[in-house]
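Of the protein chains in this complex, one is absent; all others appear in place.
For reference, chains read A, B and C in written order, and residue numbers begin at 1 within each chain.
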Amino acid sequence: MATDHESVELVGDELVGNVARAALFAALMGASAYVSFPNPLSPIPVTLQVLVVFLAGIFLGPVWGGASMVLYLVAGALGAPVFAGGSAGFGALVGPTAGYLWSYPIAAAVVGLIVHGGLELGSHRVSTVRLVGAMVAGTAVIYTLGVVGFAYVQNVGLGVAFWTAAAAFIPAEAFKIAAAVGIVRSDAIAAE
Amino acid sequence: MLTYEPGDSFAHRLDPRSKLAVQISFAAAGLAHTTPVGLAVLGVVAGVSLRASNTSPRAALYALRYAIPFLVAAPVIEAVRLGAPWFDPAAAVAPALASIRVLLVFLVAAAYVRTTSIRESRAAIQRLVPGRVGVTLGIGVALVFRFLPLVRRDLLRVREAQAARLGENRRLDERLSLVAAGGLRRAFARADSLALALRARCFAWNPTLPVLRFSRRDVPALGLAFALLVSAFV
Amino acid sequence: MIRVDGLVHRYGDTVALDGIDLTIDDGECVVLAGANGSGKTSLVRHFNGLLEPDEGTVSVNGHAVSENLVAARTAVSMVFQHPEDQLVAATVGADVAFGPENLGLSRDEIDRRVHDSLAAVNLDGRESERVDALSGGEVERLAIAGALAMEPDHLVLDEPFTGLDEPSRQSVLARLRELRASGTSLVVVTHDLRDVTTLADRVVVLAGGRVALDDTPEAAADRLPSLGVRPPC
Partner (left out) sequence: MIRVDGLVHRYGDTVALDGIDLTIDDGECVVLAGANGSGKTSLVRHFNGLLEPDEGTVSVNGHAVSENLVAARTAVSMVFQHPEDQLVAATVGADVAFGPENLGLSRDEIDRRVHDSLAAVNLDGRESERVDALSGGEVERLAIAGALAMEPDHLVLDEPFTGLDEPSRQSVLARLRELRASGTSLVVVTHDLRDVTTLADRVVVLAGGRVALDDTPEAAADRLPSLGVRPPC
C-alpha cells in the first residue's frame, strides 16, 4: 500500500485547519450579506458583512482573516450567492459596491494586524481601546474604497458619494463595533 | 436568485476560462466606452451571451433587482440641486450611462453563473493560479459553496433556539450578540470537523484535476474576448 | 392541551405536512414515530410556533399559537433534533440557565432548576465546562436539561436518545416518567421505541405528512413494521 501513493504530498495539519476556518468564515460572510436591510438615506443596503470582516480579522488574524475574505470574493464572483441580498457573479466586483467588496480583505488584514500586533495570530484578548481602534481603522479602509468605488463606477462626484456611501452608515457601523466587542469580551469563543 | 443549472447550451459547453475571459474583457470595454454607441454595441454582446446560455433576459433582470436602486439613485442624486433649478438633467447623463454599463456587466456575469458548475470553476482556478496558492484557492472556494447553506441554516437555528426558550424577552443588542456568537461558535465547530474530514481524505497539494479542454467552440468566445480587450485600449 | 386541525405545511414545492389532525391532552404521553422525512420534526415545530401553518391551525391550552407565541413557548418546551442547534451559551450552566432567566425567575429558583435539570441527565457538577469540549452524547444530554429547566406543561423531545449511552438513556427515561407522573404531557419523537412505549399512552405514526396510525402501544405494535418503524423488543 505504502508504495502506491508515494508521490502524494499531504497538506500540513495546521494549514488544513486554517483553510477550513477561512472557508467557514467566508461562508459566514456570505450568510451575513443575506441579512440586508434598506437604508433610508442611501440606495446601498445595511448588511452584517462588516461585522464578519471585523470578526475575521480578530479571530483569524491578518493573514487568514484576509485570505477568508479573498475566498469570499472569488466564490461570489464564480456564482455563490454571497453578495448583498444573496446576489452573485463577477458583475458585483465591478459594480457600484465594488469598492466595498475589494476593501474587505484589506480591512480584515488591517483589523488583524492591529489586534494581533503583527502577522502572527496572537491572543484576541486585547484592551477595548485597541479593539475599537482596530475596527475604526478597518471601517476607514472600507469607507474609503467604498466611496471611491461608488464615485468611479457610478460616475458621480466624491461629495455625493461620501454622503451616500459612507456617512449614511456610521450609526450602523458603530452598532456592529459594539457587537464585536461584546462577542470578544464574553467568553463565547474559547481562547486559542 | 440566479444559480448554476445543468444544461447543454452553447455556453454550458464552453471552457470556463473562455467565459472568464469574456467577462473580464467585457467589463474593461464597458469602462472604456461608456458612451451611447459603445453601450449599444455592448448591449448586443450581452444579449448574445444570454442567448448562448439559454437564460431569459427577464430572469436575469429579476435576479438583479436588488441592484436597481443604485442604478436609479445615482443619476437622480447627481442631478438634484439644493436650489433653483432644483433638477439638472444634464448632470444625470453620465451617471445614467454608467448605470446602464453596470447593468450590462451584470447580465454577462449572470450568463457565467448560470452555465458554470463549481467543479469547473475550481478546475479553472487551479489552472489559472499556479502552485499552492491555486490549490488553496480552488478547494477554499469549493468549500464556500458547500458550507454556505449550512452556515445559513446554523444562524437560523441559533435564532430559533433562543426564541424557543423565550430569548425574545432580552434586549435587542444582547440577542444579536448571542446570535453572532452562536453562529461563530458553530462555524468554528464545523471548521474543526471539516479539517478532520479533509485530512482523513488525504487533502494533498498535487491532486488530479477535472479535465478542462479548449475545443473549437471556444475559438469564437476567445476571439470575442480578445476583440473586447483590444477595444478597451483604442 | 395541544390541538392541531387540518395542518398543512409546505417547503417550496414539498408538502411536508398534508392535513394533520391531532390532539394531545394534558398529562398524556405520546410517542411520535415514522420514516425519515415523514414530517415528525415539521409537525412538532408547529407546537411552539417555530413554523407557521400554510393551512389549518395549532392551539396550545386553547390559544392559537400564532396569536400568542410567548404563551405557547412557555407552555411547550422543545429538545431539537440536532442538540448542537439548541445551545445558546458557551458553558453548560449558562446554557441551562438561559430559559429560566428569560422567565424572570429569582436567582435561587434559577439555580435550583439548573441543578435539578443537570442532575436529571447525569451532568451535575459540570456547570462551568465549555460546551465545545463535550462529547456527542453529552451535548444531547445538555440540550435535554435546557428544556427540562423550563418546567413546561408540555415537553416535546425530537429524537432525544440519539447518541446516548444506556445509563443516560435510562436516566432520561426515569426523569420523563417522573414528569409524566407529575402531570407534564410528553411528546417523544423517536425511531427507537424500546422502553418508550411502556411510558406512552398512544403511538402516533406519520407517513408522507399524514397520520397513518394513532393507537395504544399494544394495538399499534403489529402495524408498525409496514410503516417503516421497528417495534420495541
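Before moving on, here are some points about what is shown:
We take it that contacts are C-beta pairs under 8 Å (C-beta built on N, C-alpha and C of every residue); 3 or more make two chains touch, one makes a residue touch a chain.
The structure displayed is predicted, hence computed values, not measured ones.
Looking at the complete complex, one finds that the omitted chain is in touch with A, B, C.
Of the listed residues C:164, C:179, C:200 or C:213, the one in contact with the hidden chain in the full complex is C:164.
The missing chain lies against chain C, touching residues 34-37, 81, 133, 135-138, 141, 159, 162-169, 191-192, 194, 225, 228-230, 233. Of the residues in chain A, those that touch the hidden partner chain are 1-2, 4-8, 10. Although one chain is hidden here, its contacts on chain B can still be listed: residues 6, 117-119, 139, 142-143, 145-146, 149-150, 190, 193-194, 196-204, 206-209, 211.
Definition applied: only the chains that are shown with their structure count from here on.
With each centre defined as the average position of its C-alpha atoms, the distance from chain B to chain C rounds to 42 Å. With each centre defined as the average position of its C-alpha atoms, the distance from chain A to chain B rounds to 17 Å. Under the contact definition stated at the top, the residues of chain C that touch 2 or more other chains are 90, 132.
For chain B, the set of residues that touch two or more other chains comprises 181-182, 185, 188.
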